[in-house]
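Take a look at the structure set out below.
The complex appears here minus one protein chain, its other protein chains still in place.
Chain IDs A and B follow the sequence of writing; residue 1 opens each chain.
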Amino acid sequence: MVKAVDGISFSLEAGETFGLVGESGCGKTTTCHSIVHLLPPSARIVSGRIELAGEDLVSKSQREMQKVRGRQIATILQDPMASLDPLFSIYNQVAEPAYYHQALRGSKLRHRVKELLAAVRIPSPEARMKEYPHQMSGGMRQRIVGAVAQAGGPKIIIADEPTTNLDVTIQLQYLNLLKDLQRASGVALIFVTHNLGIVAKMCDKVAVMYAGKIVEMQPVRGLFYHPRHPYTRALLDSIPKLGTKEPLYGIPGQPPDLADLPTGCSFHPRCQHASDRCRNQEPCEQSIGNGGTARCWLASEEFARE
Amino acid sequence: MSEPLLEVRDLKKHFPVASLLFGKVRGWVKAVDGISFTINAGETLGLVGESGCGKTTTSKLILAAEEPTAGAIEFEGRNIVDLTDRDLMDYRRKVQVVFQDPYSSLSPRMRIGEIIGEPIQTHERVSLGEVRTRVGELLELVGLRPDMARLFPHEFSGGQRQRLAIARALSTNARLIVLDEPVSALDVSIRAHIIGLLEEIQARLGVSYLFIAHDLAAIAHISQQIAVMYLGKLVEVTDSLELCANPLHPYTKALFAASLPSHPDEEMKEIVLSGEVPSALNPPSGCRFHPRCPFVMPRCSKREPDLVEVSPGHKVACYLY
Partner (left out) sequence: MATITRRMPLIIGVSQAVRRSSDVAREAPFIPLLVLTLLVFFAIFAPVIAPHSALDPVKPTREQCLAKYGMAACPYVDNVPPFWAHEGSVRTPLGTDFLGRDVLSRLMYGARISLVVALTGTLVAGVIGTLLGVLAGYLGRWWDQIIMRITDAWLTMPSLVFAILLSSVRGPGLWNIVVILALVFWSRYARVARGEVLTIRERDFVKLAEINGVRKLRIIFRHIVPNVINSVMVVFSLQVGVAVIIEASLSFLGVGVPPPEPSWGLMMAQERESLMEGKWWLAVFPGICITMLVLSANMLGDWLRVRLDPQLRNR
């Protein structure tokens, strides 16, 4: 039994952008999959609740979840070629959620698809609708995935590393697009990424995950200017900053094997400040003013950096 | 300053596009269309550009995996196109490569010792014992243990595999290593380790790097010189700190604008480029960047600007200067 996600809690407000940050294997993708009940057969939600507008999602059956996916929660994944079906036209794919969840038909449906494509800034949407995914570039495909996500009129969009495969300038276009979409429709965004730069640009609130737990959660400025967990600090220090050749500090060691976690705090073998307490006792979530939390025995001791 | 190790002059690589039925050549994909740069001994040249700019083709040309359509690549004074068997093997010994994907660059069914030792065995006549000793030294150089030589690649993490790839590249005392997006596939905290390792090795062994990537910050950190590439041409070449302080070409400025802030309140100049990268089959007339350039002028579409030195050590190809 491997605890891929071990006791995480967070809340999301309407129109908010929530960043879920962590490196590979930390559990951020598993968290997203569990929200929409798309876990692989070998995984189960063992305990906890996921409340969407007062309704608990964990107890819903797959059939009930079909009404939630697309209608209330939509996803944008990393690889647009994997999200789009190569055999169906763009029109077909963008129309599908609108057809099922909004019950639009005929000319109303066509109009809605054109609207959605225009909202994601696809030039000449009428012509593009008839085309197929392989005829478009990576950036355009990802925008179409965005249109598909919007088509059902969801309240929440989960974006799992949507720009990792895109060029830098295209990424900027795309992130700006997401922000505009959000402002226009009031949708809440959960942004999963390992890139702190994206977080700095896009997010209102951030949670940092490590070995299946949230080790720090703060409003974005608090995280960047006063990080409280050593892992967060180390992540911030390891990123090269443009224009200086200051030495970079990687985090020693490797992320832990989830099947074989260290005792006490999962981060202690790689932490410069580990104490005996850290080695033996798993830290609980400590609240740190501004509504944030940190899982670290040293968080409460004014460990903020200047 | 050190002497030039690699000099590339007006390098071109055009791929023919044949029509389906009769095999007649319809047109040419001008993947690399006249680039020139120099890499000095013991230094790093960063080559930055987005997909389709021709940086991968450039790396293949330098590795002698493709033959140039025109232009010269001079290594230690000799044009590599003229090299014959023996000298070519010597060139391959001195110029090595590290690829992007740590999971497919190591042969899955060979032990690490054999993988790292293969270049040595290919190029030199040494005993197995000597190979083993050198492999052990190389492993230590990249921060791993010599006894790991008997393990298989799948027993290592992504970051460790890149270290192994670097060890292999160094096994024949190469003078130039081409690094093609070596850290893009790694976790953020591991990238710092690898970049640091590369810098340390350069300081110790005096090896030169051609560092190809799209992450400006990483490139700026490790490189002494940076060349910005767009659609087969170099648009700006200069010292890396100078580039960060004073980017001149509009595309370079856009790249900087597109790199993400390092904290939420950082003021980023918003230069959002319109449209997509055009195809190399039919590049725009005149300056290739002009259709997307926020500062475009009428003369930009007429003739291509040359790469000229506008201040000491800083070259730009743009009519603004």
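Here is the rule we use: a residue touches a chain if its C-beta (ideal position, glycine included) is under 8 Å from a C-beta of that chain, and two chains touch if they have at least 3 such contacts.
Since the structure is predicted, the reported quantities are computational estimates derived from the model, not experimental observations.
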Given the contact definition stated above, which residue among A:Gly48, A:Pro123, A:Pro247 or A:Gly291 touches the chain not shown here?
-> A:Gly48
Selected residue (touches chain absent from view) among B:Met110, B:Val126, B:Ala257 or B:Val310 = B:Met110
Kindly note down the residues of chain B that lie in touch with the hidden chain.
-> 63-65, 88-89, 92-93, 96-97, 99, 101, 103-110, 114, 118-119, 122-123, 154
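As a working rule, only the chains that are shown with their structure count from here on.
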Considering the complex alone, what residue numbers of chain A touch chain B?
-> 23-24, 137-140, 167-173, 176, 194-198, 200-201, 220-221, 224-225, 234-235, 238-243, 245, 247-251, 254-255
Mind pulling up the chain B residues that touch chain A in the complex?
-> 50-51, 157, 159, 187-193, 195-196, 214-218, 220-221, 241, 244-245, 254-266, 268, 272-273, 276-277
